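Complex shown without one protein chain; remaining protein chains in place.
Chain IDs A, B, C and D follow the sequence of writing; residue 1 opens each chain.
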Amino acid sequence: AQKTVTLPWSGAITGPTSDAGASYAAGVEDYCKYANAQKMLPGITLNCVTRDDQYNNANTQRNFEDFVGNLNAPVFLGYATGGALQLKSVIQETKIPTLTASYHIGIIDAPDNTYTFLPVSSYSENIVALMEYIAKKERGAKVALVVNPSPFGRDPVVDARKAAERLSLKITDVQEVGGNNLDNTALLKRLESQGAKYIINQNTAGPVANILKDAKRLGLLGKMQFMGAHYTGGEDLTKLAGDAAKDFIWATSYYLYDEGNQPGIQLVKKIGAQYKRAGDTIRSVHYTSGMQAAAIAIEAMKRAGNSPDAAGVYKGLISMNGTRAFNPGFAVGPVTFSAKDHIGAESQRLLQADATGNFKAITGAQRSALFQLIHPMK
Amino acid sequence: MTLSSPQPASAPPAQTSASQDDLTVNNVEVVYHDIIQVLRGVSLTVRAGQVTSLLGTNGAGKTTTLRAISGLLKPENGKIREGTISFAGRTLSALNGTEVVKSGVVQVPEGRRVFKHLSVEENLRAGAILGRGNWHADLERIYTYFPKLPALRHKQAGYTSGGEQQMIAIGRALMAHPRVLLLDEPSLGLAPLLVAEIFDNVRRINREEGLSVLVVEQNANIALRNSDYGYVMENGRIVMEGLSAQLASNPDVKEFYLGVTEGGARKSFRDVKSYKRRKRWM
Amino acid sequence: MSQPSAPQLEVQGVTLTFGGLNALTDVSLTVPPGEIVSIIGPNGAGKTSLLNCISGFYHPTRGRITFGQHDLSRAAPNVVTGYGIARAFQNLELFRGLSVVENLLLARHTHLRYGLLDSLVFYGRASRQEAENRAYVERIIDFMELEQHRSHPVGTLAYGIQKRVEVARALTLSPELLLLDEPMAGMNVEEKEDMVRFILDIQREQGVTVVLIEHDMGVVMDISDRVYVLDFGQLIAGGRPEVVSADPRVIEAYTGVAEQKHAVGA
Amino acid sequence: MPASRFTQTGNYRTKYQQDQTIFATYAEQLSVIVLIGLLLLLPLILPKTMLRDVNMIMIYAVAVIGLNITTGYTGLINIGQAAFMGVGAYATALAATRLNLPFFLAIPIGGIAGALVGTFVGLPSLRLKYLYLAVATLAFQIIFEWGVGHTPLLAQGGAISLPQVQVFGVKATFFNHNFVWYYLILPVLVVMGLLWRNVLRTKHGRSLIAVRDNDRAAAAMGINPGTAKIMAFMIGSFYAGIAGGLFAYFQKAVVIEDYGLHISIQLLAMAIVGGLGSLPGSFLGPLFIVTLDRLVGNGSQWLGSQNLFPAGVDVATALRPLSFGLAIVLFLMFEPRGLANWWRLSRLYFKKWPYKF
Partner (left out) sequence: MELLPQLLIAGVVIGSVYALAALGFVLIYKSSRVINFAHGQIIATGAFIAFALTQRGVNFWLAGLIAMLATFVLGMLIERVFLRRMVGEPIIAVIMVTIGLSSVIDGLIHLTPYGAGTFSFERPALLTGQGIELFGLPLSKTQIAGVLMALGLLGGFTYFFNKSTLGITMRAVADDQMAAMSVGTSVERVFALAWAAAGLTAAAAGVILGLMSGLTLGGLAGIGLKVFPVVILGGLDSVVGAIVGGMLIGILENLSAGYLDGIVPGGGTREVFPFIILIIVLLIRPYGLFGTKEIERV
């Protein structure tokens, strides 16, 4: 008989960061349905549940309790940094393997980090990679960090400082800028007066787009190089910032929609068409990342065989290494996990936006060696 | 010239001739909140060009009567359950406040209610909202009736004294070119001299503009002295009416409203007895 | 200074200014214990302002007000109340949503002496005192003949009754000095007579000193022991009623006639 | 004893002290005992996720009583009650994690911290009225959120995890968490409710109402309006602080988002729907708002699957604020006295039963 196993996701389909969350949810849901259609898990029907928590932790918790307490989900797909941090101790207690959309390194830091995993490289690693790139281009360059006023934004600052020290870059300033910022003149003028030449963003696309537009108006785009971690870039950014996004450098582990030759992207297009998603949704990198998370979870269940319970899924996850690494093709490298390694696709690329708003790779897929030095795991 | 009045006023002779421009209240019953009955069949007439006074104890329903006429019951959750009110061929009881003012009946509310934060002049201009005539000229007209006001024109009305506020309130009502003016206790809290001044002014406007006036008063003395005809109201009913002079000599009115003994001497408040004579109409 | 049974109210050279406008200019007067003292004067003369100064709602710009040994010039209203001075307002200041009983109970606030902790447990002290003061309130209700309105929200009562509640509430404070600001405004002769009777009883039976603001010269002349006249913020006369009413300056500024003739007709 | 104490229809009291009682008739006293009995059994019959909602309702009820104290009874509009909850939550979290205090001490510390901050924030109420005060509390809410975000000690708004508690040898775990906390929250709520009910029948309670109705007249009664207002803020935010402390443990971690402006507004909505200035309303309001939210949430899952709406529309997200807002608006328009009024009417009905009125 068919067993039913719940694959649950809770995140911001609406509310703050919903621009990312809505597409991400679609990715999770569609891949899950696709897995059912493909009978990926023999003898098992997935119950695909995506629930909006409106970026509200109380809702996230409630969803988690429902998923685990009532639906017996063996795995949890989460979303926001705040919710993930709040759930850490509960996850530790319930031993539910968890993958979040937030690539906040603190989620997999001790304590209570046995069962949490990042699907791809962390924000911190994104930023360190960007800094390595800067250091290669210009010795002793002045760098400023502009981050979201939340744990999500602040998190990579510590590692960035450490990296700067090793790379002898100078961090001139760290500023918090949120979604309500309507005018960045003062911010940019200050950064300019400090002589900062590289501005690294850790934010969502909206605030970054506003900064880019103001920088363009102030004629600063030529003088400053703007760059950012995973959630700053992509279609969202070019849609919002228009030509001001030109030359923006973006660090991410994912393949992009216009890389149609990649098998992962072909799958994205196929599934998107099959479930009649809007063009914008399919093009969004968050749709791809949703699929990545779902794919990892489903693969782990598959490896758990006929006991897809939490323990089985955990074992499935940490078996993904060496020859048994999992490569669904959505990100630039294979997903590898072990008891110690909780970062899936560590490799990432830097991409730069051209005049038409398309991001083109300027580096190959690589890991940041420096990051492992400044933030060793366990 | 601003002083010219549209209709030279010679006081109409007696109570007999009914005119088109009489304001008549016919057997009106009013309830608040659908249950509290306050008026129990009130009928009265305000003759064109005359000053009519309406006396009565606290809570008798005088203010309610004025509200019924001026269409201001609704905001207080009151409504006319029975009866009609008509003026100049129109049935006022079917109209809302704005329409009543348009048809020429304007009320000066109890307690004056000037617009505290507006200047004196703006208060008056707010009275000209219906846009009858030229408000510049009207302002001058009001200032001739109340010569104290021009000096205060830019002062905030909230900071003027009680008497001045009463003048502002009456002036404001006059800006709408009413044909009937309803005054609710204009003497409330005013010093004797001011009361006299206000009533002099009302009389003068009544004469010069041929304006009919219905004045509700507690100060029966001055009201009867300055009106042509009067009504006495108690418990939501008219209990007595007559020419003002006749009313003033009625023994009951003397005792209960004018505070004079039957002999004609003023009673002293020091000697009030606990035992009270019953009113004859009760 | 000798200590009379009830303290005496003393207003010394009080000036009150509102942004350039002098509401009161150098006003001095005395209210001896046990008397009924009236303050009259045209509208805006500053009568209410003077009362406000006494009861702590305004503070005089210059000058001093004392009540016994208490200096009132800078005291807050609730402090003044604590000294035994109660007030009924010109424009009703009742707790409109509360019943008559509740309004009067509030006036017992300073007579209830228990702390927040007593309140939290409501046992013993709090409970006992509440009951005692409730009894006191009922006596005032009887005295002011408010029985039938006892549990009605005051906002729904007729204006005249509300005025009476206002006085009753002031009386519930068990004051030594009672300040009444036009308690008879808007009443007809009959109702005024009732109110006068209450005021006289309060003064005679309870020995309360009364300061009364009133426009009805009949009432003022009949019941006052002493009358002060304000005009444009200045004290223009003061003394026995019959003397004051004959003062030409008073006639000119206020009454307009030598003696209030209640003759009828024009 | 007269049988009439069972079905008393009129007022037969002979002592003023009898007027003070909360539950006047035996019938009423009995019904309270039955109610408490039922409440004690509730977790045994309720599905698990609903138990979580009930716990939330009870915690919010504590905060709403507090909000009612400032806003309902004293008339000081407070758009920052969630921030006071937050103060309590953070204080509790610090006490539990830094001082290693047990929960029964850490939670009162939250209350005290709430009261202290509340007293301070209440100071502007000495000068401000109505809307202006409302705006000041709104400002406090925003300053609080910003301040937490800039305080490393408070994890800058990130999670501070709280330890699991152990009561009478029972350790709270993921699976009995709601169950254990139900029995911890319920008594707190009952006690907090009773305490306030007591204050209400004393001079302190009356003085707050007096200040709300007419602060000048209150001053003339010898009440210091300033003290009364500060006291209202103090007690109100004490309740909020206790609620915050409970919430911190209940959520297992403190994060700033749980104490944001939208929660303040939700608390206000609960107070209003329940009935401003009413104790039963403080329970009914949270019950109604949370239940409504759950019903609409579940309902829209079904609706969403019907494909009636354009792509990109999440039905639940649309309908939840919509229904929440409509609930507030409709209550204010048609039943401004809130659910408490229905409660009162139904009680009256049973009091007079079997006679109709």
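We take it that a contact is a pair of C-beta atoms (placed from the backbone, for glycine too) under 8 Å apart; a residue touches a chain by one contact, two chains touch by 3 or more.
Quantities reported herein were computed from a predicted structural model and do not represent experimental measurements.
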| item | value |
| --- | --- |
| Candidates D:Leu39, D:Leu101 or D:Ala139 - the one touching the absent chain | D:Ala139 |
| Touch with the omitted chain, as defined above, among B:Met175, B:Leu190 or B:Ile205 | B:Met175 |
| Option touching the unshown chain, where A:Val128, A:Ala205 or A:Met224 are the choices | A:Ala205 |
| Touch criterion as defined above, residue of D:Leu153, D:Leu295 or D:Leu332 at the omitted chain | D:Leu332 |
| Positions on chain D contacted by the hidden chain, ascending | 71, 75, 77, 124, 127-132, 134-136, 138-140, 142-143, 146-147, 149-150, 156, 216, 261, 265, 268-269, 272, 276, 309-314, 317-329, 332-333, 336 |
| Contact set of chain B toward the excluded chain (per top definition) | 70, 72, 75, 96-98, 100-102, 106-109, 113-118, 122-123, 125-131, 135, 156, 158-159, 169, 172-173, 175-176 |
| Residues belonging to chain A that touch the chain removed from view | 13-16, 18-19, 21-22, 149, 154, 173-183, 185-187, 189-190, 193, 205-206, 209-210, 213, 217-219, 236, 239-240, 242 |
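Going forward, only the chains that are shown with their structure count from here on.
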| item | value |
| --- | --- |
| Which of B-C and A-D has more C-beta contact pairs | B-C |
| Whole-Å separation of chain centres (CA-atom averages), chain A against chain D | 38 |
| Separation of chain A from chain B, taking each centre as the mean of its C-alpha atoms, in whole Å | 77 |
| Centroid distance [mean C-alpha coordinates] between chain C and chain B, Å | 30 |
| Residue numbers of chain B (touch at least two other chains) | none |
| Per-residue multi-chain contacts in chain A, two or more chains | none |
| Chain contact topology (line, ring, star, complete or other) | line |
| Contacting chain pairs - touch in the sense defined above | A-D, B-C, C-D |
| Touch list for chain D against partner chain C, complex | 15-17, 19-20, 195, 198-199, 201-207, 209-210, 213-214, 216-225, 231 |
| Residues of chain B defined as touching chain C within the complex | 55-59, 159-164, 185, 188-194, 196, 218, 220-221, 224-226, 245, 248-249, 254, 256-260, 266, 268-270, 272, 274, 276 |
| Partner chain D, residues of chain C touching it in the complex | 55-57, 76-78, 81-82, 86-87, 89, 93-98, 102, 105-110, 112, 114, 116, 118-122, 126-128, 130-131, 134-135, 138, 169-170, 173 |
